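A protein chain is absent from this complex, but the other protein chains hold their places.
So that you can tell them apart, the chains are marked A and B in the order they are listed, and the count of residues begins at 1 in each.
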Amino acid sequence: MKFGILVNEGPFTHQASDSAYQFAAAAIEKGHQVARVFFYNDGVYNSNKLSEPQTDDRNLVDLWAKLGKEHDIDLVVCIAAALRRGIKEEVLKDGFRISGLGQLVEAGIENDRLVVFGD
Amino acid sequence: MEPWEEEGPEVVKRFMYVNRKAPYGTIYALECLEVVLIAAAFDQDVSVVFVDDGVYQLKKNQDTAAIGMKNFSNTYRALDDYDVEKIYVEQESLESRGLTAEDLIIPVEVLAGDNLREIMAQQDVVISS
Partner (left out) sequence: MSKMLHLINKSPTDRNSLDSCLRLAEAGSSVLLLEDGVYAALSKAASAEAVNQRMGELTFYVLGPDVSARGLDDKPLIDGISVVDYGGFVDLVVEHDVAQSWL
């Protein structure tokens, strides 16, 4: 089955991105496809390569990028939400791309399920 | 022609956007409205629902001058121009907040929870923020 995932929160304040990541990894483990993860609201912070969590903590920016690269997941950061939060190409982690909100609607249209993680 | 238009109208899904949060205190109301305005450009079946504190988004007479934030409540009036016609508000949510349809900035369909329940159960994609 093909999944789309919407992440509405950043990597630190809420558990949403962690839950989304664990869900995506489990879905892939079970042989499903995660076609696209769309990062909206504060979720755009998941793509900030300048973020430096403490070394004994998980690094969701790296984890998403790695999962995306290994399993060909389209990691899309919403441009409108990103610009207001200072997330631009200069700080974008490799593997993410910035695009419009239409990509979220498209993820709902083209995938069998869209699962939303947020606050 | 946009990529999503190539396949023609045969893939029409029912999208419901659910608003359960009040405006200004958090950004969710504004950013959900931005999604709905974009979603309207796709040839899908769109409905927008306001339940719980989400009904406060539609309260008329919002005046944000003194808090320094953008008043986006007039943008709900544009939904009609974007052909978003299915706008539902749950009656119980209005009543428990001392509001009526008269208090709202746009005409909406006020539904009892039982009726809203049925409409929710008919959706293909539910997006909440």
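Details
In this section, a residue touches a chain if its C-beta (ideal position, glycine included) is under 8 Å from a C-beta of that chain, and two chains touch if they have at least 3 such contacts.
Keep in mind it's a predicted model, so treat the numbers as computed, not measured.
Every visible chain touched by the undisplayed chain in the complete complex is listed here: A, B.
The chain that is not drawn here is touched, among residues A:32, A:49 or A:85, by A:32. Listed here are the subunit A residues that touch the chain not shown: 1, 3, 8, 15-16, 19, 22-23, 25-27, 29-30, 32, 113-119.
Not every partner is drawn; the one left out touches subunit B at residues 18, 20-21, 28, 51-52, 90, 92, 113, 116-118, 120-126, 128-129.
One rule holds for everything that comes next: only the chains that are shown with their structure count from here on.
Chain centres here are Cα averages; for subunit A and subunit B they lie 24 Å apart. By the touch rule above, subunit A contacts subunit B in their complex via residues 6, 8, 40-41, 80-81, 100-102, 104-106, 108-109, 114, 116, 118-119. Those residues of subunit B whose C-beta lies close enough to touch subunit A in the complex are 2-4, 11, 13, 15, 27-28, 31, 34-35, 38-39, 41-42, 44, 124-129.
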